[in-house]
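The complex is shown incomplete by one protein chain, all other protein chains being positioned as in the whole.
Each chain carries a letter (A and B) given by its place in the written order, and its residues are counted from 1.
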Amino acid sequence: MNQAALAARRAFAPNWAARGALIALAIYSVYAMGQLDITWDRLATGFGEAGRFLARMWPPNFERWGLLVEGMLESIQIAILASALGILLSLPLGLMAARNLSPAILSAPTRAFIALCRSLHYVIVAILFVKAIGFGALAGVAALTIASMGFIAKLFAEAIEEISMKQVEAIRATGAGLGAVLLYGVLPQVASRFTGFCLYQLDSNLRNSTLVGIVGAGGIGGTLFAAFKRFDYDFVAAILISIIALIFLAEVISGRIRAAMR
Amino acid sequence: MSAQAGIAGPMAPLHREWHRFTPQQRIARWLVWLAMVAALVWAIRSVEIIPEFLADAPEQMADLLVRMWPPDLAHYYPGVHAALVETLHIATLGTLFSFLLAVPLALLAARNICRNRLVNGLAQLMLVSSRSVNSLVWALIFVAVFGPGAAAGTFAIAFRSVGFVGKLLAEALEETNRGPVEALTAAGAPWGSIMLKGVWPQVQPAFWGIALFRWDINVRESAVLGLVGAGGIGVVLDDAINFFQWERVATVLLAILAVVIMAEIVVTRIRARLI
Partner (left out) sequence: MAAQTIGTRGLVLRGLAKEYTPGKPVLRGIDLAFSPDGITAIIGPSGTGKSTLIRCINRLVEPTAGEILLHGEDLAKLRGRALRLARRRIGMVFQEYNLVERLSVMENVLSGRLGYVPLWRAWLRKYPEQDVARAFDLLDAVGLPEQATRRADALSGGQRQRVGIARALMQQPELLLADEPTSSLDPKTAVEVMELLTRLTAAAGVPVIVNIHNVDLARRFAQRIIGMSGGAVVFDGPPEALESHHLQQIYGGEDWL
């Protein structure tokens, strides 16, 4: 059998597109590493630094626990306030954005507004608020409220769009006003999902509230950033451990609540 | 209250009352609401918000927005553009690096691939610790290690993504069908071939889905890393803010917005073609 016939009888056609993509990806990696100035030299020194860095983190230093607790409490307060405000504002926004209950003239701009809230990273929003209204927890609350609206108003709207309109129709047929239609026709169908979203948002606000302090918007993040700047790496370790413990605790608690609600 | 009303209604021979909840349910609900209100009151009372700042806030925000208008679009090229490209490099390279670490960890964490419970646990622990540190904190750490610059940003993105990607990959691996693996094992195939021909085809769609999903997130996240000195467009943003050049800030924000939206469109397009 000659070569051509052998080629024709091959079981698998070589996937040139995939191979090409892989080669392109490899070439890109080399190119991008050059652009970002990532070299073996740098990595080698980096690994040496990392060793020293880790050594200086150990043992974690909890001596300034007063500062630590203060920052953590402020983060929790920011998370609670931002969640409460975000949820309260998201209820009407979600309703206005739901295409099955709101006219397009209302839902389209609301959806655009929600998308805008979601598209800017909350740290960027936080830094803008810090510049506009000053350092402190208020900027953090404002930034996380915006972020919360971007996420849960969207989820609310999606949940409302999935309800059965038959139940709404039946309530409308009784002569109920708008408020009663929402309370009886819409709310029962979405209440449990809404609660889930709210818990989820509280959870993620708690994570994010430990960070906004890096740009001066209150909470433990400010303490962390200051410790980094002063090379207090053992205090950094203490703060990081506390943050991870808080997030872990919040995750466990909200998991329990979610399980209990089922 | 209902008992009194029952006496007042002489016409009702058999007074039947109805409540939405049983007494226990009512107490439980009341306690939940009480806890929520208490938490809120505590937060409002003890959070350090300066009242003058609060009263001032809307005006100050409006003032800031006015100062941002019109955006200084002439400033875009070359400074902002170069930073934007750097941000995309950080996101893409960070995602690639994260897979180098995440794939082996996912294989070790998947209980049907690696049969050693201890190794599973260790791999899971590493994935969890990667996830619970935010990318901005990873950036602070890598700035301390590598010094300021895009390298720190790339590694921050990579290390944050490892946990996310590894967890989802391990889940996809655990959902694979044992059949093809058993067939190849019975045929005497070596481990590498089993993975390549028995497991990989099953997880391939999930793999590309995860990669695109994480890349999209990383584009958003890499835009802020510059605020702690880890390269990308965040550096330009930070500079413009510190020099109060609000028209330039507006330009940078628009650039970030455009890139985030573009990334989302690209991801949706590719996903639609892959699936």
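Points to keep in mind about this one:
Simple rule for what comes next: contacts are C-beta pairs under 8 Å (C-beta built on N, C-alpha and C of every residue); 3 or more make two chains touch, one makes a residue touch a chain.
Keep in mind that this is a model prediction, so the values were computed, not measured.
Contact with the undisplayed chain is limited, among B:R16, B:R45, B:R117 or B:R273, to B:R16.
One of A:L67, A:L91, A:A170 or A:A226 touches the chain omitted from the figure, and that residue is A:A170.
Contact with the chain that does not appear here is found for just one residue of A:A24, A:V69 or A:A180, A:A180. Against the chain not displayed here, chain B makes contact via residues 2, 5, 9, 12, 15-20. Listed for chain A, the residues touching the missing chain in the whole complex are 164, 166-167, 169-177, 179-181, 183-185, 188-189, 191-192.
The definition used in the following text is that only the chains that are shown with their structure count from here on.
Annotation: 5 Å between the Cα-based centres of chain A and chain B. The part of chain A that touches chain B in the complex is made up of residues 25, 28-29, 32-33, 35-38, 42, 46, 49-50, 53, 73-74, 76-78, 80-81, 84, 119-121, 123-124, 127-129, 131-134, 136-138, 141-142, 207, 210-211, 214-215, 218, 224-225, 228, 231, 233, 240, 243-244, 247-248. Within the complex formed with chain A, the residues of chain B that make contact are 39-40, 42-44, 46-50, 53-54, 56-57, 60-61, 63-64, 85-86, 89-90, 92-93, 96, 129, 132-134, 136-137, 140-141, 144-146, 149-151, 154, 220-221, 223-224, 227-228, 231, 237-238, 241, 249, 253, 256-257, 260-261.
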